[in-house]
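Only one protein chain is missing from this complex, and each of the others stays in its spot.
Coming up: chain A.
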Amino acid sequence: MKTNPVLRGVNFLLKFLVVALMLSPFYLAFCYAFKPKEEITTSGLSFPTHLYLDNFKNAFERTNFLVPLSNTLLVTVLSTAVLTVACSMAAYAIARRKSRIYQVFGALLMLTILVPFHAYMLPLYMRLQSWGLINTLTGFSIAKIGAQVGFSVIIIKGFVKTIPIEIEEATYIDGGGVFRNFFSVVLPLMKPIIMTSVIINALDVWNEYVIGVVVLQKPDKYILSLLQYTFFGQYFVNLGQAFAIFTISMIPILVLYFIFQRFIISGIVMGGVKG
């Protein structure tokens, strides 16, 4: 296709403007985080002139940031690990077995994907309380795993159906059992979808808020979203500090995104068209 170079230039410029608009909140957060109070009012939207870190220092001092950060890391790793193992096995059985029990389970998972957490949070709260799991990171992880099972199983199941079954038959001829077949033959083939589900689940756990509100009420058990909520709800926060908190909360997620974007996007596509 040949197009006028001027039109191409205009087209590029327009695309650039749209992208710039989408990124402007990140730019603002970053600029404000690195500027002292006086400079914010005088310099407007210009790039920070030097590395000013007091906003970060003050934000750290006021929030005890490391506790929620390590809690969030812990629940993310724990929930994602359990989800990956449990859901890849379940998805395999649902994709391969015709018996009604698997199909009913699969259909139930599909149905409950639309149910908001608010619909069952009170009975769930009561159950966790009677088991002594309120205000524990285990309790939070359990609730989050339950909420994520449906989505994970559905995207993994879609992938398993594309693996030709002939590959598995060879193991059975060799006399291997179901588990050997699954762990030594099928699982290696599932690597791309497992990467995808690990990253999507990790993002979802990291970003979870309402389950945290219900399960975790003590500050020493806070995750990052709860820290953000109480911090911005309780204090009048000066701009520099607020944006310092935004910046440090975003950086791990954005780094993860840029490293694994291929898997994130393929997973989004797989989940989106089916779910």
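The rule is short, and it goes like this: a residue touches a chain if its C-beta (ideal position, glycine included) is under 8 Å from a C-beta of that chain, and two chains touch if they have at least 3 such contacts; residues count from 1.
The working rule: contacts and distances are computed from a predicted model.
**Q** Quick one: find the hidden chain's UniProt protein name among "5-oxoprolinase subunit PxpB", "Monovalent cation/H+ antiporter subunit A", "WD40 repeat protein" or "Carbohydrate ABC transporter membrane protein 1 (CUT1 family)".
**A** Going by UniProt, the chain not displayed is called "Carbohydrate ABC transporter membrane protein 1 (CUT1 family)".
**Q** Which of these touches the unseen chain: A:Met121, A:Ile163 or A:Leu189?
**A** Touches the omitted chain: A:Met121.
**Q** Give the residue, chosen from A:Val6, A:Met22, A:Leu51 or A:Leu66, that touches the chain omitted from the document.
**A** Missing-chain contact among the listed residues: A:Met22.
**Q** Take the complete complex as the reference. Which residues in chain A touch the chain that isn't displayed?
**A** For chain A, the residues touching the absent chain are 12, 15-16, 18-19, 22-23, 25-26, 28-29, 32, 44, 82, 85-87, 89-90, 92-94, 96-97, 99, 101-102, 105, 108-109, 112, 114-116, 118-124, 126-127, 142-143, 145-147, 149-150, 153, 169, 172, 177-179, 182, 203, 206-210, 225, 228-229, 232-233, 239, 242-243, 246, 249-250, 253-254, 256-258, 261, 264-265, 268-269, 272-275.
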